[in-house]
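Below is one structure; the comments refer to it alone.
All protein chains but one are shown at their positions in the complex.
Right after this comes chain A.
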Amino acid sequence: MAAPVRSTADQPTSSVQNLTIGKALNLGLRAAMEADDKVLVLGEDVGKLGGVFRITDGLQKDFGEQRVLDTPLAESGIIGTAVGLAVRGFRPVCEIQFEGFIFPGFDQISSQLAKLHYRTQGGIKVPVVIRVPYGGGIGAVEHHSESPESLFAHIAGLKVVSCANPVDAYWMIQQAIRCDDPVLFFEPKRLYHSGALKAPVDTAAEPDPLFASRTVRQGSTATLVAYGPSVKVCLDAATAAAEDDLSLEVIDLRTLSPLDLEPVFESVRRTGRLITVSEAPSESSITSEIAARVQQECFYSLESPVLRVTGFDTPYPPSKLEEHYLPDLDRVLHAVDRALAW
């Protein structure tokens, strides 16, 4: 295998860079490939083009066509061969172009990727990462705006995470690649290139654990729990609510399977009120699971029922209607009002 040629043209002198989520993912992938030559990137258009979102930009140029593979156009093939490569000892990172195209690969994900370790009583590890750009708000056609993460969180053997900011994007992708279990890595596509979310990323820092949620804003009146693209919505809502002297706590779940709910329980015991926010349909979802677990753990602390602000239980609508479908600041604050008025 050819040794990777490291691009040195734009090497920063400091370990801190101001990055978007997209660029942070790109650098995170690069760091992972430099750290371990068993890491492969494979997917449609990930090579010369750098992916339709440019997340893999420049990787094929620097690491070669045997480590960054432009694959034939078939998602079951991408994931099925990644399983075989992992059995052989590689650490494949698959890109699914849009979440709505993952379903041809669903069989390989649920039947092989999720179960091989269990089937062999630990004899086979399948450290495959599947990167999935997800969520709406980009004015796209059908199958380009969905939030199918709950389907994967429901499958034993898979781990499911989602990043919401550049620092997490940089570290979580590397941690997911190092993880010996298969990880579905959901990326908030409409925030990829958001300048407003640009943040300093210290590539020499010590990252938080991958499978841990995090309180991203302290508060005392009610708790908002979100992940991925909805974290920003909740933070904006908390800022707006502060003008009305409402103190909202915001928790970024980060990991959807396994769920790390201790910080949520601790928060709800203080605030007594919980609103969960997600773009996914609400039925049988991550938000349902949180509601069930919170009522089990925090029954006597709750001052109101757990409320959910989510997409509707419909297929994703035509994009001219998506602003109705997607949870926004007003819908979140409306739920806060309802919880407080209970």
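Assume a contact is a pair of C-beta atoms (placed from the backbone, for glycine too) under 8 Å apart; a residue touches a chain by one contact, two chains touch by 3 or more; residues count from 1.
Operating definition for what follows: contacts and distances are computed from a predicted model.
Participant: Which one, "Sigma-54 dependent transcriptional regulator", "Transport permease protein", "ABC transporter substrate-binding protein" or "Pyruvate dehydrogenase E1 component alpha subunit", is the UniProt name for the chain you do not see?
Facilitator: "Pyruvate dehydrogenase E1 component alpha subunit"
Participant: Based on the whole complex, identify which of A:Q60, A:Q108, A:S162 or A:S267 touches the chain you can't see.
Facilitator: Within the whole complex, the residue contacting the unshown chain is A:Q108.
Participant: Can you tell me which of A:A35, A:L49, A:I124 or A:A205 touches the chain that was removed from the display?
Facilitator: The one listed residue touching the chain not shown is A:I124.
Participant: Which listed residue (A:V52, A:V87 or A:L340) would be found touching the missing chain in the intact complex?
Facilitator: A:V87
Participant: Applying the definition given at the start, please give the residues of chain A touching the unseen chain.
Facilitator: Touching the chain left out of view, chain A contributes residues 1, 40, 66, 71-72, 74, 76-77, 79-90, 92, 104, 107-108, 111-112, 115-125, 127, 156-157, 159, 179-181, 258-259.
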